[in-house]
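Here it is, the structure in full.
The chains shown are only part of the set, and none of them has been moved.
Should a chain be cited, it is by its letter among A and B, assigned in written order, with residues numbered from 1 in that chain.
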Amino acid sequence: ETGEPELQRPKRSTELQQPRMAAERGNLVFLAGFAQNIEFRTGSLGKIKLNGEDLGECLHQIQKNKDDITGLKRTSIGLPQNISNQIHQLNSKLVDL
Amino acid sequence: AYKLWIPSTDFEAAANWSQNRTPCAGAAVDFPANKMVSVLVREGHSISDMLLPRDGEFVLASGAGFSAQDASRDQGCGTGAPARFLDPDRFSWHDPRLWRSGDAARDLFSVDAERVPCRHDDVVFPSDASFRVGLGAIPGPARVRSVRALGQTFTRDEDLGAFLASRAGRLRFHGPGALSVGSEACAERSGCVCGNAELQPWICAAMLQPLGGRCPPTACRDALRPQGQCCDLCGAIVSLTHGPTFDLERYRARLLQAFLPQYQGVQVAVSKVPRPARPRDTAGAEADTEIQVVLAEARPETGGARRLARALLADVAEHGEALGVLSATARESGAPVGDSS
């Protein structure tokens, strides 16, 4: 309803808080307000696809990459230490000769 | 006084659609490609296809949205022509039909030129609706006291100009015309001239556009044309020469309470207008404005306007000094059309 003029009310910015779908010179823009979110929610069978890429899989791959990197770090720190120990032992044996 | 903009560009407004109804479930929807517009969406809609404007926006109220529904076979909705959103540029600032006066005196009407925002008016675009306004090519800017839009009130030209140039402003205002704010509020007890006289050709053109630019025929001979009115009307015009103590609002209230109840069928407009140049005007301290009281009646054969005009003249004769009215004259339209006198 367009009843009241609201002349007395303080500057209201609810307009700015409402999310919107906009076209800007042919670009399609989805906008949320200052502290508002844009959320994608899928059920178990539904997908969000961006130019054919499944967004869920992308996030999954990011996590998988992160986990792999954690594993690689562990081995690349652990193995050299192990190898250094063996080389140290070899040196000791050589000195003992 | 304020004036409220009426038409919206809301998605749910049936009048915005080609078939005068909002798109049904599964409809194909077309927005004009090259018309900028902001569209408020209040509800959920299922659509099969929607072409968006190249520049525009859909503002989603809480709970509003769009879902996908393939063109339905059963409902006969998706099968017909697409629902077309009508040209959002069709609403003109100068069209009197598109404004509502915020004045309390609701039982009075305004002459056409004064239905469009006057120089001293505050203009309000409702914050709970989307809108688009065309500012036509008029000689100067449309001058008002303030403009309220998107919850902001603009009283300085710099602020208004920045808003109009912003994307939000360009989505809502278009056309070659200019808009200017900052006029004083009307401080005269006797009222203020609206200031739209120069714009009247544009105002009347906008209003009469659906009628092909012609006024409808009147029901009387020698119909009258009040100042600010686009078309002749039947009834009477009482002109009051006002003194310094005249109070426009008090006089309106007096008409509403003491006279109008006895003259059903007569519509009354009261406002201050420029005094027409008269050949033998007595020069001197007399105001260059007068109070125009328009008494209009759709059925002139009843003679109500004529009787009311005479009653108002008699009222001035009796109470003129108390009212602050120095003198009064009346003009009346002629006999009803079809009356064989």
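Side notes on the structure shown:
Quick note on the criterion: a residue touches a chain if its C-beta (ideal position, glycine included) is under 8 Å from a C-beta of that chain, and two chains touch if they have at least 3 such contacts.
A quick note: this is a predicted structure, and the numbers were derived from the prediction, not measured.
Although each kind of chain is drawn only once, the file as a whole records copy numbers of A x3, B x1.
Here, only the chains that are shown with their structure count from here on.
Taking the mean of the C-alpha atoms as each chain's centre, chain A and chain B sit 54 Å apart. For chain B in complex with chain A, the residues that touch the partner chain are 2, 4, 6, 8, 52-62, 102, 122, 124, 126-129, 148, 150-153, 167. Listed in rising order, the residues of chain A touching chain B in the complex are 1-2, 5-7, 11-16, 18-26, 28.
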